[in-house]
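The next block holds one structure in the form of structure tokens; read it before the comments.
One chain of protein is taken out of this complex; the other chains stay put.
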Amino acid sequence: MTETVFYIIAVSLCVFAVLSVTVKDVFHSAVWLALALLSVAGIFLSLDAAFLGVIQVLVYVGGIMTLFIFAIKLTARIGDRSIRQVSQQSVCGGIVSAGIFGVFLIIIYANQWNDMMLPPGQGIGLNGLGKALLTTYALPFEFISVLLLAALVGAIVIGKVKQ
Amino acid sequence: MTHDILFILPEVVLAAGALFILVCGVFGCRRWLLGFLALASLTLAFFVLPGGSNTASSAFSGMLMGDAFGFAMRIFFLVATVLAVLLSMGYRWQDDDDAGEYFFFLLVATACMMLAVSSGNLMMLYLSVEMLSIVSYVLAGFLKRDIYSTEAGLKYFLFGALSTGLMLYGITLVYGLFGTLNLADINARLALSGVYAPTLILAAVLVFAGLAFKASIVPFHMWVADVYDGAPWPVAAFFSVAPKALGFALLVRVFFGSSALMHSGWPGITAVLAILTMTIGNLSAFHQDNVKRLLAFSSVGQAGYILAGLATGLLGLQAAFFYMIIYVFMNMGAFASAALLSPNRMDLAAYKGMGQRAPWGAMFFTMFLLSLAGLPPLAGFLAKFLVIRAAVEGHYFWLAAAVVLNSVIAFFYYLKVIKIMYMDKPASVKEVAISRDGYLLLAISCAAVIGFGLWPKPLLDILAVIFA
Partner (left out) sequence: MIPLGHYVLLSAFLFCVGLFGVLTQRNAIRFLISIEIMLNGANINLVAFNRYFGASDATGQVFALFVIGVAAAASVVGLVLVIAVYRLRKSVFIDDFNLLKW
């Protein structure tokens, strides 16, 4: 049962992602991206990474997508829909991407990844994740807080309007 | 535990200093005071660098590694940022806004670079590079009311986000292959099993792409001209030395750790990329009317010479890093001279007759341009000579020939600027004033360029110890 669910989520994720980069209206593109991000959270759940799935929904869908919608609405122009959203080189870009995907196909089937099956158990779980964050990975964990501060200050510096 | 904290004490000092400057800026401190505080933080960070880190050690459960190379590069970044802060203090900005935030970003960027170069784990490496990038995007677009600056910031962001995305995907593939992100473990496993898995090659290409972007290696150099052109002068000067050096240092950290990778075609590919980089950089600089773009393409060409050093083995490694140290002083000096002589106009015509209008400034600028061109007895000549010698000793004759040919070509556009300064009639006879901090920076850089040119031995000895 879980396998069918995974394949349904995976296929819909692919569909949402493709729709996101191909539709004409940028707002629709953002909506498809939000659905794709929700599907990714579903994938995380299927990999027994429940905490990560919840964080994905909260931060990505809840935070980043809100940011995107704000930015889209703040930079909208009348008559946007008539402007070409995709450049003339879309055929060339499509060939490049398809080529790289072909490379990936070769690599995946040449590797031992295709035969690996799920080991028994529940994965590392929330306990193990928390312990790792505060012991082995304590330095990057603290470092990220400086990163967030820097991004915040940067956004304010560039975004604020002089009174 | 204390060992860990002592290890990152310099970065902690920088971060604390950055926060303090941010707060002082909010309370209305002037730019020169904030800059002085930044210099104080950098000096304090230098003095708390862990003294015993010349032996191989690791900190924070393998997130960081302490070896001579990391230690030397941390000093390198501190020095480079000191020069950048001096330029930011001496440069005539349009207004005094946001000076606190500016120095905050500079110090945070330095801390990121120092952490990145001591990384022992690909996760730490990615996080520090990404954080440096984010801070750089803000610095490039810092003058938010200036069309050119915001456009430069956006362009840098677009290119940079793509390149770090590629690098991240490469790192995930490495994780998939080895099950660990620890560089020492990965190199140990590579030594056992060899290199020819296609997945590993794809992963290596992706990671190389991300790092080559920072080091402005062809074909990832497209952003340099636009970003250096639009960004404020001190920011462009900082970009041309510090993140670029980080790119090269990380290339060494990631790719030189395993001898298996070194023997499998790395030298050939790197040599080709080096020739492309120096040629494209120098040729593009030729027909530039804009002095910022000219210096930007010139720095791409210089990156090519440094890469040529990395291609030729151990001797070349020493040559490349000698070149990089000299490059910091001469490129910073060149950018600083150009910025201080003409802060607002960027076309070459603005420099007409600078020989009369600002004799000292023009003299400094000439020194730096001649060193970049490789004229003896300045340090730039010695740096190029070492790279050529390393190439010849490794039997890369065509690489050595390319370096020589490129130096000859580049000489002509450096000479063009000097000619404009001394031979053309100035547009106005108003004297150009350069601030005291500006003169201090120019004097320090010039002393380094001349000093290392005449007495390189101490530096060369240190490099020989590091790369033994």
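For reference, chains read A and B in written order, and residue numbers begin at 1 within each chain.
Just so we're on the same page, a residue touches a chain if its C-beta (ideal position, glycine included) is under 8 Å from a C-beta of that chain, and two chains touch if they have at least 3 such contacts.
All values reported here derive from a predicted model rather than from experimental measurement.
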Thinking of the whole complex, not just what is shown, which of B:Gly90, B:Gly230, B:Gly301 or B:Gly380 touches the missing chain?
B:Gly230
Residue by residue, what part of subunit A touches the chain that was omitted?
3, 6, 10, 13-14, 17-18, 20-21, 26, 29-30, 33, 36-37, 40, 43-44, 47-49, 51-52, 55-56, 59-60, 63-64, 67-68, 70-72, 74-75, 77, 83-87, 89-90, 92-94, 96-98, 100-101, 104-105, 108-109, 111, 113-119, 121-124, 128-129, 131-133, 136-137, 140, 144, 147-148, 150-152, 154-155, 158-159
Touching residues on subunit B - with respect to the absent chain
123, 127, 130-131, 133-134, 137-138, 141, 144-145, 147-148, 150-155, 157-158, 161-162, 165, 168-169, 172-173, 175-176, 179-181, 225-226, 229-230
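Heads up, the rule we're going with is that only the chains that are shown with their structure count from here on.
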Approximately how many whole Å separate the CA-defined centres of subunit A and subunit B?
32
Given the complex with subunit B, which residues does subunit A contribute to the contact?
103, 106-107, 110-111, 113, 135-140, 143-144, 146-147, 150-151, 153-154, 157-159, 162
For subunit B, which residues count as touching subunit A in their complex?
4, 8, 15, 22, 60-61, 63-64, 97-98, 101, 104-105, 108, 111, 115, 123-124, 127-128, 130-131, 134-135, 137-138, 141-142, 144-145, 150, 153, 176, 197-199, 202
